[in-house]
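Once you've had a glance at the structure underneath, I'll fire off some questions.
Entry: chain A
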Amino acid sequence: QQQGVGKNEILIGTIQDLSGPLAGFGKQARNGMQLRVDELNEQGSIHGRKLKLLVEDDGYDPKKAVLAAQKLVNQDRIFLMAGHLGTAQNMAAMPVQFEKGVVNFMPITAAREMYEPLHKLKYSFAATYYDQMRLALPKLVKDKQARKVCTLYQDDDFGLEVLRGAEAGLKTINMDLAEKTTYKRGATDFSSQVARMKGAGCDFVVLGTIIRETIGTIGEARKTGFSPTFLGSSAAYTDLIHKLGGKAMDGLYATMTVQNPYLDEASQPIRFWANKYKTKFNEDPTVFSVYGYSIVDWFIKAAQKAGPNLTTDSFVKTMDSISFDTDMFGAAPATYGPNKRLGSDLSRLSQIQDGKWKVISDYVKP
Partner candidate 1 sequence: MTGVLLSAKDLSVRFGGVLAVNGVSFDVRRGEVFTLIGPNGAGKTTVFNLISRIYQPTSGAIDFEGRPLTTQPPHRIAGLGIARTFQNIELFEHATVLHNLLIGRHTHRATGLWADMLFTPKARAAEIAAREKVERVIDLLDLQHHRDSLVAGLPYGVRKVVELARALCTEPKLLLLDEPSSGLNVEETGDMAFWIQDIQKELGITVLMVEHDMALVSRVSDRVLAMNQGEVLALGTPAEVQAHPGVVEAYLGSADDVATLRREATR
Partner candidate 2 sequence: MMAAPATTSAPNGDVPVLRLANVESAYGPVKAIRGVSLQVRRGEIATVLGSNGAGKTTILKTISGILDPLKGTVEFKGEDITARDPADVVRRGLSHVPEGREVFPLLSVRDNLAMGAYTRTDRDAAARDLEAVFAYFPILKEREAQDAGLLSGGQQQMLAISRALMAAPELILLDEPSLGLSPKLTREIFEIVVRINRERGTTILLVEQNANMALNAADYGYVLENGRIVMEDTCAHLREKDDIKEFYLGMKQAGVRGERRWKKKKTWR
Partner candidate 3 sequence: MRFLFKTSYEQDIRLARHGGHVFWYSLLAAALIAAPWAASEYLLAQMTQMLIYGVVGLGLMLLAGFTGLFSIGHAAFFGVGAYTQAVLTNAGWPFPAAMAVAAALSALVGVVVGLPALRVKGIYLGIATLAFGFIVEEGFARWEKVTGGNAGLTVGAPKAFGWAADTGTSFYFVCLATAVLATLACLNLLRSPTGRAFVAIRDSEISAQSMGIHLAYYKTLSFALSAALAGLGGALYGHQIRFLSPDQFNIVQSIDLLLMVVIGGLGSLHGAFLGAIFLIGLPQAIGLFKDLLPDAIGQAPGLKAVIYGAVLIAFVLFEPMGLYGRWLKVRTWFQLFPFYRRGMFRRQKSFQKSERLR
């Protein structure tokens, strides 16, 4: 008997940060997932089975993530873990899941550990920060004819991935980072880092920053008359940057995988979707909502394909020959195989123009 698959219900679980530092993202991701689950249950089923999503809160704390995983896996007996937020949290939860053969499906973190080293039960969806930087940076550096590339990154696993990607990317064009500066999560003052990069004469800055730090750094730079090209990762690709940072943020580049769903988006399906989300949850959707939504969407597609006899084995087997086309949000087409557990390593470039993100390049191919 397969755990989590009942006669007319499939149980999937997710762990989000609903009370910690990333509660905002956690909530949006959960809402996105819930939206897709509800859609499915309203419109039909997966071979006669409805989908049920169980949500646990780990407050972005690996220790609590272990307990949450234990609860979902051993107590609630979920079929699969989807969209778990955070790298360390995933790392702590995965052993618990794998002991019981529970797939770690598309965690919301762009760390390479989510598909490396290869494990039968690991599936990861979007380009890692590493790949984003590795591919996008050389192209933009060449376009801008930058001579001195520097970086400011968050002193944790996330920042480190950005840094490594940037280093790898620069290597392909025989360049090196001229100056590396860091900050601690929650920092509010970036003056000395900016001064340092300015002092080093950087004309291109890779930002391993999230939201407030991105704004803070660019703000400080503009104040002190330092104006290099700024490039952020998909972590900085959120509407908050221009909403909070205002005019000063214009010109910032960021890599991205799915498009931010603006309510007044030009594309009709996104507009429709965004408004549906807004009606349901009474707030604007963000990229994290899209991540959540897409993850469940992909799960549904794979589960449909796996057939009525849904087991971990049959699911893995299906996944290992599946490919997903690009969706309305513009995610890159993804393919999976027994040895390929990252759907796609491609990302696009976008830039803030007139206070809004604009997609400015197609998928950057190596």
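How these were chosen: all candidates are chains of the complex that A comes from, given by their letters.
Operating definition for what follows: contacts are C-beta pairs under 8 Å (C-beta built on N, C-alpha and C of every residue); 3 or more make two chains touch, one makes a residue touch a chain; residues count from 1.
All values reported here derive from a predicted model rather than from experimental measurement.
For chain A, the touching candidate in this complex, among 1, 2 or 3, is 3. Remark: chain A residues 18-19, 23-24, 26-27, 30, 55-57, 59, 61-64, 66-68, 70-71, 74-75, 87-88, 91-92, 95, 113, 155-157, 159-160, 185 touch candidate 3 in the complex.
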